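Here it is, the structure in full.
Note that this complex is displayed minus one protein chain, with the remaining chains in position.
So that you can tell them apart, the chains are marked A, B and C in the order they are listed, and the count of residues begins at 1 in each.
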Amino acid sequence: MARSREHFRSILARATCTPAAPIFDPLSARIADMLGWEVCKLSGSVGKFANLAVPDSVPLSNMSDLVDVCWRINRVADVCLIADADEGGGNALNVMRTVQELEAAGVSAIEIEDNLVPRGFGKATSRHSLMVSKEEQVGKLRAAVAARRDPSTVIVARTSALAELPLDEAQDRIRAYSQTGAEAIMLPGVPGGRADIDAAHQATHLPLCVLGLPPDALNDPAFLAANGVSIRFLGQPTYAMAVKAIYDSMKHLKDGGAPEELRDRQAPPELLRAVDRTEELMRWEREYVIE
Amino acid sequence: MARSREHFRSILARATCTPAAPIFDPLSARIADMLGWEVCKLSGSVGKFANLAVPDSVPLSNMSDLVDVCWRINRVADVCLIADADEGGGNALNVMRTVQELEAAGVSAIEIEDNLVPRGFGKATSRHSLMVSKEEQVGKLRAAVAARRDPSTVIVARTSALAELPLDEAQDRIRAYSQTGAEAIMLPGVPGGRADIDAAHQATHLPLCVLGLPPDALNDPAFLAANGVSIRFLGQPTYAMAVKAIYDSMKHLKDGGAPEELRDRQAPPELLRAVDRTEELMRWEREYVIE
Amino acid sequence: MARSREHFRSILARATCTPAAPIFDPLSARIADMLGWEVCKLSGSVGKFANLAVPDSVPLSNMSDLVDVCWRINRVADVCLIADADEGGGNALNVMRTVQELEAAGVSAIEIEDNLVPRGFGKATSRHSLMVSKEEQVGKLRAAVAARRDPSTVIVARTSALAELPLDEAQDRIRAYSQTGAEAIMLPGVPGGRADIDAAHQATHLPLCVLGLPPDALNDPAFLAANGVSIRFLGQPTYAMAVKAIYDSMKHLKDGGAPEELRDRQAPPELLRAVDRTEELMRWEREYVIE
Partner (left out) sequence: MARSREHFRSILARATCTPAAPIFDPLSARIADMLGWEVCKLSGSVGKFANLAVPDSVPLSNMSDLVDVCWRINRVADVCLIADADEGGGNALNVMRTVQELEAAGVSAIEIEDNLVPRGFGKATSRHSLMVSKEEQVGKLRAAVAARRDPSTVIVARTSALAELPLDEAQDRIRAYSQTGAEAIMLPGVPGGRADIDAAHQATHLPLCVLGLPPDALNDPAFLAANGVSIRFLGQPTYAMAVKAIYDSMKHLKDGGAPEELRDRQAPPELLRAVDRTEELMRWEREYVIE
């Protein structure tokens, strides 16, 4: 884990922007690892959907659920894992427990957001619109930083401010969060595109992690480098494709279709063997098993 | 769980053959449940691949790994779950602990096979070819039956005998296993097709669970009913499709492809919402949340 | 689990009052089981102290933490387990998930209390003094009852009303909770002694579970029977004795004391062997292991 965390720090320090694999469970993390992804992002949404069958918009899951998934991911994938810890599970005390448990589960970076999860469906215009005060969030981020047992763990200040607040207030928050010991700023949405990135960058010396930047900005390395955009997230196509594959398969079989008719949509045997590490383990066996 | 177990018993008692959904993790179990599958089968192979990234052919996972997956499945899916417990984790004592823990994890039925898992790659012609003696297996099955805390849990005697032994010995085993308190016979392969089923049925009064029956037999309800074929398994197309979907998605993104280009292969929003039970939970909220 | 739940129902139906063992982890549950205790109570307080080293007075633990402890207890002890689920983890939706997960963990009975856990230290006069409205609690209890997958699971309506509200309001709550499908009333404190029990019993036909009744009442079987006092809890001497034993031992050793000097305070070998079931397992081995 220490090694992953140091590696993650080196990625944050790069002049170029690194994409993060949109994983949701151990299997998707294992496949990301196989394909050479350096960074994996476990979003709160898909983590809840896939592992617990609960929505993200109301607080039906908790921090221990997240910790359990991270721990199972870390067992099978040797990657830098960014965990989306929502609002940290409550107030600053809860944040402290959350950070210590996620660290124990081996994550490299932990996102703490400045919102509250609405208590019920339709209680807020969006999952992110109920914001806590800047002061409270600064306390929570300072608590997160102080709670770490491993100083190489990265606390990421995640903020909906660009979407929810006037620009100057948003910048003010980013500025304040940057003084807490947090070491990256995560922007879960940039409605203003390049202008938002620019505004955020002006307010902080920290690297930015971004979701939802328009393609023209993403394809402009000079812009990204000039604004410290260090990590980008990619939405959740992987989860949605897995669901469709599982659903289609189960529907076909339920309707009496033959398993054989699904052959074209299945992974070939060599891919399946790569997932379960058969060849790698056979090499280990030849090297180490003496009987 | 008690309710699921009673329901599973009613399924075993049917004159018709019921297919089992080939699940491998909580997400696939949730989708099977949504689609109305009554019975889910967690095979040892895909359970290990998906959750641990280890192969099935050598004993790199253990009973606690299986128990953990069953427990997480049971949390999100209200189905009758058949767990493939391989050889039960060791000798009859291990079988007893395995049965009690799988029961505590809420499974309806537990398969115990009469083979040993080869200790290393290439140490046996197949995963199933190293058989324990009939006497030892009878002891293990009796132990499994005695270890249950809930008498409605079904112990399934799984045997490779039809593939590995002369027919009379195979029948002799099936006959002996049927006297142990086990309540179904599972045949993981029927190389002899209808003849194998017929031979097994002659040797036992118990319902049969079958994998690998040729289509002509599967499509002959009279044959299935006459031979007590009660549950059929369907191979693992679901897992292989999920792997391909995840892999293709991750590969596309890793190669710089845009997430948008994957749109056609993604589940639509309404399907995603069904998986995470948004509508169901909104109904519950309207019914029960008073603030 | 079904068997335990049916057994718990028979205990509730008795004319006599049954004490519940004050367990806090798998080891204490195993020892209670050895000693023939029929019912075990996992209080929220000691469950949090022993397993998580967090206090009970602020919400630093969550429902998944509780579920994990119950599940590990259920693996090693074949008893009727009453789980104290605090306020159920949030609103009625949270209660539903809590009930389903605790059921999957094998508990027999689930207590849901009509208070809120204070968000911080000193934010309330006691752990139990922030009460939700009667209407909200009725919704939560109805949700708990509806969420069960196993109709034999008992929902216990726990109320601080006798300590926190005027008597008539307290009775009104007990009356209302008794119409929700909950099947027992738990009184975590009876400041008024016999008078409180009498008042509660007048308000409900349900059996009472009681903590803190004065000795003269506890030793009056006619009184208990006449008032439907079905289960009594005993405080937490067991946890406090375990902590002292562990602490004294660790302190002695840390100060350089010899292990041998602790001999008188250690369990004898035959007791240790009973805890780990050596004799029982040797009998099982003789009966079932054939090699």
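Some notes on this structure:
Basically, a residue touches a chain if its C-beta (ideal position, glycine included) is under 8 Å from a C-beta of that chain, and two chains touch if they have at least 3 such contacts.
Because the structure is predicted, anything quoted here is derived from the model rather than measured.
Within the complete assembly, B:M63 is the residue of B:A2, B:V39 or B:M63 that touches the hidden chain.
Annotation for chain B: contacts to the undisplayed chain at residues 54, 58-60, 62-65, 68, 89-91, 93-94, 97, 119-120.
Mapped onto chain A, the footprint of the missing chain covers residues 1-5, 71, 74-75, 78, 91-93, 95-96, 100-101, 103-106, 133, 135-136, 138-140, 142-143, 146, 149-152, 281, 284-285, 287-291.
Along chain C, the points of touch with the absent chain fall at residues 19, 21-22, 25-28, 30-32, 35-37, 48-58, 60, 72, 75-77, 119-121, 215, 234-235, 237-238, 240-251, 253-254, 258-259, 262-263, 265-267, 271-273, 275-278, 281-282, 285, 289, 291.
One rule holds in what follows: only the chains that are shown with their structure count from here on.
As a whole-number value, the distance joining the C-alpha centres of chain B and chain C reads 35 Å. Rounded to a whole number, the gap between the C-alpha centres of chain A and chain B is 33 angstrom. The set of chain A residues that touch two or more partner chains comprises 54, 58, 60, 119-120.
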